[in-house]
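One protein chain is absent from this view; the other protein chains keep their places.
Chain lettering (A, B, C and D) follows the sequence in which the chains are written, and residue indices restart at 1 in each chain.
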Amino acid sequence: MSTVWASVRLRRRGPLGISSSLQGAWTGLPRAARYTIGTVGVALLYLLPEIPLGLIETQGTKWESVLFFPILIYVMMAIGLNIVVGRTGMLDLGFVAFFAIGAYATAVLGGLHDWNWWLVLPTGIALAMAAGAILGTPTLRLRGDYLAIVTLGFGEIIRLTANNTESIGGPRGISDIPVPPNVGGLEFDNVLDDRPFYWLGLTLVVLIVFIVRRLERSRVGRAWTAIREDEDAAELMGVPTFTFKLWAFAMGAGIGGAGGTLYASQHRLASPGTFQLILSILFLAAVVLGGSGNLVGVIVGAAMIAYLPERFRGFEDKRVMLFGIALVVMMIFRPQGLIPSRRRAAELEDPVTPPEMADVSTSSQELAGYELGEVFGPGTVSLDKPFAPDPRSPAGDGDHG
Amino acid sequence: MKKWFRLLVPIAAVALLAAACGDDDDDVATTDETAAPAAAGVVCADPLTIAFFGAQTGDAANLGLNESRGAELAINEFNAANPACQIGYKAFDSQGNPDNAPALAQQAVDEAAIVAIVGPAFSGESRTANPIFEAAGLPIVTPSASAPDLSTLGWTIFHRLIANDDSQGPAIAAHIAGELAAAKVAVIDDNSEYGLSLAEIVAGELEAAGVEVTVTDHVDPASQDFSATVTKVKDAGVDVVMYGGYYAEAGRLRKQLVDGGVTAGFISGDGSLDPGFIEAAGAEAAEGAILTAAAFFSPDGYTGGADFGAKFLADSGSAPGLYSAEGYDGANLILAAITAGNTTREAINTFLSTASFQGITKTFKFLPNGELDGPAAIYATVVEGGVLVGAGQIGG
Amino acid sequence: MLLELDDVHVHYGKIEAVKGVSVTVDEGEVVTLIGANGAGKTTTLKAVSGVRNVTGGRILFEGADITKVAPHRRVEMGICQAPEGRGIFPGMTVLENLEMGCYTRKDRKTGIKARDLERVYGLFPRLAERRTQSGGTLSGGEQQMLAIGRALMARPKVLLLDEPSMGLAPKLIAQIFQIITEISRQGTTILLVEQNAQQALRRADRAYILESGRVVKSAAAGDLLNDDTVRQAYLGGLGH
Amino acid sequence: MAEATILSDSPSVASAGPESGPESGSGSQRLLELRHLTMRFGGVHALNKVDLHIDRGEILGLIGPNGAGKTTVFNVITGVYDPSGGDVLFEGRSIVKRKRYQRTKLGIARTFQNVRLFSEMSALENVMVGVDAQHHSSVGGAILRLGRQRREEREAHERGMELLEFMGIARRAHQTARNLPYGDQRRLEIARAMATRPKLLLLDEPAAGFNPAEKADLMSLIGRIRDDGYTVLLIEHDMSLVMGISDRVAVLDFGEKIADGSPASVQADQRVIEAYLGVPSDDEDLLASTGPGAPGDAEHAEHAEHAEPVGRAEPAGEG
Partner (left out) sequence: MIATVVLASLSEGARLLRDNFWDYTVTGATIGAIYSLVALGYTLVYGVLRLINFAHSEIFMIGTFGALYATQWLGFDPGDPKKTGIALIGVLLFCLVIAMAVSGASAVVLERIAYRPLRRRGSTRLAALISAIGASFAISEAFALWRGRNFEQFPRLFDKTHTVFTLFGYDVRADQVLIILSALFMMVALDQFVRRTRLGRGVRAVAQNSETAQLMGVNIDRVIVLTFLLGGLMAGGAALLDMVFLEQTRYNIGFILGVKAFTAAVLGGIGNLRGALLGGFVLGLVENYGSALFGTQWKDVISFTLLVAVLMFRPTGLLGESLGKARA
């Protein structure tokens, strides 16, 4: 199993950071306490635009607006992408496609066909999910890097097709997009006040988190993780891997679509220029930066990715470069992300007697494998080939001649 | 970048020369309605700020800086002349990106001192920012957002300092059909909002004028290689190639067309009107290309702009570019409103909508929809001997 | 003393696979490490060749401490291994695989290389027949021959053999062990890890029995042939 | 206590469906039948017309030298490979066209030669994945927490804990699989396979890397699993273990079945002895040394020598 990537000198450190001890403290709290803290936390999030935060607020851009976009939208996208990348272990480099589909669904249905916004939202989500399933059906049997490049291509295909299709505005996009009807004191049609959108978006995020939590703690979530850890073993344990991969793709896509819908209504514009490849990469960076697989982690990661460049507008031209450097440094010193998945936290246990093979089958797998699926690479596990753990094991298959 | 300067030096020199020969009247605002800033100066009680909205960094920074430096120059001159009324200046750097624009616009709206905006520079960002300005009643004067439909969206705060693409497109088409007497034309664009719109208008006008548009193609500006388009153009054997898009791609396309053996003429709109076009195409290939705009590329083309180049260079350290003079005029227009005693957004907007103002580029009087009243002037610039040379008005 | 392991510990993450193994190998000897699966034999060997980090203790080669020396440097010093599972390069021909064996050799004069090749082909005539065939297409026995031959191309001072009998037919096992004896007779020191205790003990001079990462017994190989510790550690105590 | 629960949940008693239990279904004693099963890799026959059957409730030991095709049998039964010829019947019906996960649902579960756990999941979660195989709630149920989903979730949790207790690793329930001691990882793998409620449990060298005491434990455990009504197909190199526990033993050599019968009869079979010890050759050591072996050519098929770092070379003599 040893690929060169990890073969050389391994000095695995338990990620005994502050966050993991915090996590420990958190899980140690009684249930009621956790619920109380959670509720207060969410309430504080709702109050974010109302509390004066001084230096934390963005300086050159309006804080309430930034809270909605990019921060909230990025959070939503990262939650969606995390299902695909962090949970199920499929590398998706074209997640922006679903963002675009949500936005365009809103623009076309709401803008061109005057649908009610509350009808547009679920339709946008459904369309994005359908697109995820349509993309997934032929491509999900591809693994790793191949899936990555195909999804990247899909993202570009969506953007370019939108750009080339005159009936949806071509490069001009569609700018006549409805906003949600006013509810009580929430005036969505007041363009000067982005707080209603923030609150609506936050409500959606809370709902999504609630749903995703439930999924993660169910048969579905276990199937996803099992697929991430060892797809073949999962299938042999009775997990219909294709179905669940498709579900992961569709759920992720649906959340992406919701983000797109919300974004387009607030910006009142859906144009192809928004849906660049770079956004997919930023969403992925958010997932990894926060701690791939961990819901809280990716939310924090996304918030950072969205917030920091806005906060440091003063750096102007340098901020993308600093962001790049930060990514490299982060991956060197804290590759597991800001708030790693609970499982990564070091566990204390009694010493054991390890036969040599224990490391062969587990630890080196974890070290050498792409977190995204253990066997990664061309032709490693196809049905006509033996079940080799190492794609490059010399006698792995008899067809080298 | 350095070559950029080198090319601009002769232009700047010409401008300086013109300034030296011109009259000594420094006043810029001289109309019947508004008096020039008096020597005593304007007095204003509240702190007032004029903001620029557009790209200051990023790929689209060139155009934004051209304009913002013009606006800054106007404000600096005003402040020097009016010690009792110091106007602030602030730039909102949208990078030309419609996605960034709303949060910036909200911020601008929130700052009470900001009474008017010069910008937004592009049509795309206008679509996401202007609704916010409209809602806040914050008046804008845009020196360069040229999409025709912007004036149809019911914005009362919208004022456009140039003729839109509905004027530029027909002028280009008329020029192709008339002056250039082309029988077959290739209309190519960069598949951007601006480029495609302009190209479509031109193609429509050409068809109406009975000129055959044998090739329409959309290139990807991110792609370096346009050879498939070159082959298509070669195949059709056109007389003129019209390109809607920006200067870097226009230059690259022109170069690859010439290298591929295409001898047809080349004409493009204001997006291509930049010395960068000549750089990208190479002086040889660029020769003879016609670049149009609803503005002069160099301010000495304007009657009132004789010494503008020199002042601009002295103030900002760089030579003026396309729409620098419009940026300057835009700011002066707002300053004229302040001079006339209008210090609220509403009052300034009313002033802008009703007053007539003589800038260095033209006389500004706006229709209710924010477009200029009166015939729109479209000017051509031709590449001659490796430099941009004004070739007079071609339409309007 | 050619090779000496002094209280060597190896960890995989938090798991300690080798818990203080001390082994010595004299010049010219055949020393074998035997033990059940998971006893730490292969890990010990990997520590010697340097592909596993030692977390405690020292490894001395010709008196010099090589604990921190990079694996490729150890090959240059004369430690060469035919790894468990043979580690044939499947996309290379037999000849190329053999040439990989003298990758670090400074004296790459064709004459010397040709003589080494001849020696290997002499020991393994099958390899000469298949020299242009790609390594992945060889049979298991041929691959094992190739692995040993490739290690010999480096002219090692000590040859580390990891389970050369693994997965081979009895007849081939016998052949391989005969060749091992022959290699030893030609003057190469051998450290042999083997599960096939019977064969290993017959061929070796001295033996160490490993159990759960520790040496539980060391003695002259012949003495261990009928030893109860071997039975316990290796054959298991069940079903009798 | 644990034993009792396992018993009650075992396939022979549980009423999971019409097909469950040895008495129901086809009514035949035959649980699995391989007919002329052939598996070729390139030109090599990994399996050549193998006929084999397993009756309900028995432990069938599958032995043979390395590269004989044992794991290939597992891989064909579980659907990792499509056989080149022949048929696999489970409860009287051909399953070669079934997908892998469907076979698990039908009641076939396996462990792996090299432990293949879901290493970032807890031990309990690993087992719950197995229990999930017989469950049906999906995305909708999980989001809405429908009654069935809650019931299934509770059951998965309870049954998971029971199985962990049964395997003696309940205290590890919330530890990450990756961090378990090796022996517990092997036990967890068995628990995970049992969680799918298999009628047929395929164990691929479950004792590999175990010390004698652990092997003894495992033997009694497998015995108990059988006693609970599971049918077990066991690949194992430790002859003492196989012979001690199997009701019947089948021997593969060069991809062909060369013997099938009671442990005693197999041990006495001349062909088996030859296969294991090799045909006597000029080297007299051969007879004394008892390493198993197979000529190399068959090894491409199973590449046992590389993918199986364990479980070879157990002397066959003393079984």
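Definition applied: a contact is a pair of C-beta atoms (placed from the backbone, for glycine too) under 8 Å apart; a residue touches a chain by one contact, two chains touch by 3 or more.
From a predicted model like this one, the values you see are computed outputs, not experimental measurements.
In the full complex, the chain left out of view touches A, B, C.
Considering B:His175, B:Arg252, B:Arg345 or B:Lys362, the position touching the chain not shown turns out to be B:Arg252 (whole complex).
Which of A:Leu152, A:Val220, A:Ala258 or A:Leu279 touches the hidden chain is settled by the complete complex: it is A:Leu152.
Checked against the full complex, the one of B:His218, B:Lys311 or B:Arg345 touching the unshown chain is B:His218. Seen across the whole complex, the unshown chain contacts chain B at 1, 3-4, 58-59, 61-62, 191, 217-220, 222-232, 234-235, 248, 251-252, 255-256, 258-259, 261, 276, 279-280, 282-284, 386. One chain of the complex is left out; on chain A, the residues touching it are 2-13, 91, 138-139, 141-142, 145-146, 148-150, 152-154, 156-157, 160-161, 163-164, 277, 281, 284-285, 288-289, 292, 317-318, 320-321, 323-328, 330-332, 335, 367, 369-372, 376-379, 382, 391-394, 400. Although one chain is not displayed, chain C still touches it through residues 49-51, 70-72, 75-76, 80-81, 83, 87-93, 96, 99-101, 103-104, 108, 134, 136, 150, 154.
Throughout what follows, only the chains that are shown with their structure count from here on.
Overall, the chain located most centrally, as judged by its C-alpha mean against the mean of all protein C-alpha atoms, is A. With centres set at the average Cα position, the gap from chain C to chain D is 33 Å. Chain A and chain B have Cα centroids lying 41 Å from one another.
Of all residues in chain A, those that touch two or more other chains are 352-358, 363, 393-399. The set of chain B residues touching two or more other chains is empty. Taken in their complex, chain B has these residues touching chain A: 56-58, 92-93, 97-100, 102-104, 106-107, 109-110, 124, 127-128, 131-132, 134-136, 147, 191-193, 195-197, 218.
Listed in rising order, the residues of chain A touching chain D in the complex are 211, 214-215, 218-223, 225-226, 228-230, 232-241, 247, 251, 293, 341, 343-344, 347, 349-350, 352-358, 360-363, 365-366, 383-384, 386-390, 393-399. Residues of chain A touching chain B in their complex: 58, 60-62, 64-66, 69, 163-164, 170-173, 175, 190-192, 194, 266-269, 271, 273-274, 310, 313, 316-317.
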